[in-house]
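Input: a single structure, listed below in structure tokens.
Here the complex is missing one protein chain, while the rest keep their positions.
Lettered A and B in written order, each chain numbered from 1.
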Amino acid sequence: MTSVMINIFLVSLMVVIAVMVVRTHRLFAVIVMSGAYSLISAAMFVNLDAVDVAFTEAAVGAGISTVLLLAAMARLPAEEKPLKTNVIGPLAVVAIVGALLVTAVVDLPAFGSADAPAHTHVAPRYLAESDAKLHIPNVVTTVLASYRGFDTLGETIVIFAAGLGVLLLLAGKTKTQLPDYSKPKTARSATRPKASSSPKKTRQSSAKKKKAAKKGSSS
Amino acid sequence: MFDFIASHWNYLIVVVLMLIGLYIVMSRQNLVKKLVGLSIFQTALFLFYITLGRIDGGTAPIINPDVDYVYSNPLPHVLILTAIVVGVATTALGLALTLRINDAFGSIEEDEILAAKAEDGLIEEKKS
Partner (left out) sequence: MMSSNPVFRVTTKILFAPIIVYGLYVQFHGDFGPGGGFQAGVIIAAAFILYGLVFGMVALRKLAPPRIVALFMAIGVMIYGGVGVVSLLNGGNYLDYNALDHHDPAHGQHLGILLVELGVGVTVTSVMMVLFFAFAGYGDPKAEDDGGQG
């Protein structure tokens, strides 16, 4: 019973934080809230018996993700501008997706049932063999590293690719020159890299070529 | 109806969290806020998967051979471990792209970026 109450308390806290992220305009506050959201989800994971996942979520989600967002915010504007687009479209899509998801939830087995189909197939074999044959108590580690070793190889390569991608984007000698944000926008556009004319020619029909030429000469 | 909610309430709340994350990604035009919304969506999804693996009266899947416990299903845990790290990789790459976009166009709001691109002649000006 206490576990259910802790569950409800943590999840409602997460919903409150998510709604506040929607409404807040100051980006530093949004980032701190996302760190708090990750930390509370780590507590939820412990409540759901997933201790490895909770460890990783607390370290990676509440730690590294927040640090990276804050480090990036040093060079980005700190406030979100007020909303200019219409929200009816996104709200309609969200409502449709919500209806579809609830329809899918109806077919799921009850929360915590022991005879759900997810617990048949390979999971009992891993649980039984992990200590009997491999003598390693932590089943998650054996499944991650031994039974599903190829997936972990792929995941390591994905992390490596992310580091490589960030190095290529941010740490090279080909960075664009930072524009001077004290000047007004039209003066700033003189320092922006100009688009070359060849992509435009292949994309447009002849009727639009004149319009593009006029735009290219005036900017 | 009520016993459906009583037995599936965890899934329904997680669906609500997913929808809030999706709404942030779709409706907000600030790139950093979109990334934060994506991360909220992903974490809610992880909660959904872990909830699928939970067994009532179970414990963490670390085997103690002396006592006869019921262990929760370890397979979703492994999946989600991978997914968490891939999620942070995506966030890092998205942030790096945001920094470069800010350099090139002077803003991280979607409408201002589109206006700057149109001013540069990179895209056709949309008459909305």
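Worth a mention:
By definition in this document, a residue touches a chain if its C-beta (ideal position, glycine included) is under 8 Å from a C-beta of that chain, and two chains touch if they have at least 3 such contacts.
Note that the structure is a prediction, hence the values are computed from the model and not measured.
Among the residues B:18, B:38, B:95 or B:113, only B:95 touches the chain that is left out of the figure. Check A:89, A:124 or A:163 against the missing chain and you find that the one touching it is A:163.
Checked against the hidden chain, the listed residues A:8, A:100, A:114 or A:153 yield one contact partner: A:153.
Remark: the residues of chain A touching the chain excluded from display are 51-52, 54-56, 59-60, 63-64, 67-68, 71-72, 74-75, 133-138, 140-142, 144-146, 149-150, 152-153, 156-157, 159-160, 162-164, 166-167, 169-173, 175, 178.
In the full complex, chain B makes contact with the omitted chain through residues 60, 62, 81, 85, 92, 95-96, 99.
One rule holds in what follows: only the chains that are shown with their structure count from here on.
Against chain A, the residues of chain B that register as touching in their complex are 4, 7-24, 26-30, 32-33, 35-37, 39-40, 43, 46-47, 50-56, 58-65, 70-78, 80-82, 84-93, 95-100, 102-109, 111-112, 116, 119-122, 124-125. Every residue of chain A that touches chain B in the complex is listed here, in rising order: 7, 11-12, 14-15, 18-19, 21-22, 27, 30-31, 34, 37-38, 41, 44-45, 48-53, 56-57, 60-61, 64-65, 68-69, 72-73, 75-77, 80-81, 83-85, 87, 89-91, 93-94, 97-98, 101-102, 105-106, 108, 110-114, 116, 118-119, 122-123, 126-127, 130-131, 137-140, 143-144, 148, 151-152, 155, 158-159, 161-162, 165-166, 169-170, 175-176, 178-179, 181, 185, 188-189, 192-195, 200, 208, 212, 215-216, 219.
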